[in-house]
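Written out below as structure tokens is the structure these notes cover.
With one protein chain removed, the remaining protein chains of the complex are shown where they sit.
This part shows chain A:
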Amino acid sequence: MQIAEQQSVKTACWSCGADVSGPLCAACGKVQPATEQDYFAVFSLPRRLSLDTKVLEREFYRLSRRLHPDLYARTSELEQQWSTEQTSLVNDAYRALKDPIARTEYLLKLEGMAIGEETTGKKQQPPADLLEEVFELNMQLEEMRMGGDDPQLRSDLENAKKQFEAQLAQADADLAALWAKWDGALAEGDLTAQMASKEEMLALLDRRRYVRNLVRDVNAALDGQSGDAPTP
């Protein structure tokens, strides 16, 4: 689903008429009606992916304090309503932006890429070599789990865990490199490079999800193994 482009749309403050972007008017400090702002706009941020989460956190706390519904007990009913709505928008925005993966997924969605479990349309299949690799790794993992009393099993699983975790770390490093590519293309207004980096991020997130599942499954196998009874 394409989310309409509304980056840096400025509206006038309902109270003082100054240009506003974000939940509060910078000039008079009044709360603004909650519009369908994207999460970057909530924090008056460009759609960059490299983001200082310390700064984001500070801004989140500042906005949350200023928007706290208790502060609006004596204002008009509309302002009370807006403060509640803006508080919840700021919470959602913070949650989506502070986590690197959630932030990347959100940006891709915002930029019109098809992503997420509710995507029902026909999509391109992941590359065959990735599928074969993942299928093979899953088979190995299953064999190891079926290994029962095999003393070799635990060390095999530990090795697999190391291997998967290294792949996950590699995926995160690759993602950070793609952020830089996106941020650079955004700054230069290079639409071709923006599109290319979006496609690459989408493919990388797909790969990362497979690797993440392998890490999860190997951990589950190791946990199950430490118990007395083997898990079915």
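Convention: contacts are C-beta pairs under 8 Å (C-beta built on N, C-alpha and C of every residue); 3 or more make two chains touch, one makes a residue touch a chain; residues count from 1.
Just so we're on the same page, contacts and distances are computed from a predicted model.
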Would you mind picking the UniProt name of the chain not drawn here, from "Iron-sulfur cluster assembly scaffold protein IscU", "DNA polymerase III PolC-type", "Octopine/nopaline transport system substrate-binding protein" or "ABC-type polysaccharide/polyol phosphate export permease"? "Iron-sulfur cluster assembly scaffold protein IscU"
Out of A:Q125, A:Q152 or A:T192, which is the one that touches the chain we can't see? A:Q125
Any idea which of A:K30, A:K98, A:K181 or A:R212 touches the chain not displayed? A:R212
Which of A:I115, A:M144 or A:M201 touches the missing chain? It is A:I115
Can you list, in ascending order, the chain A residues touching the missing chain? 115-120, 122, 125-126, 128, 130-132, 134-135, 138-139, 142, 205-207, 209-210, 212-213
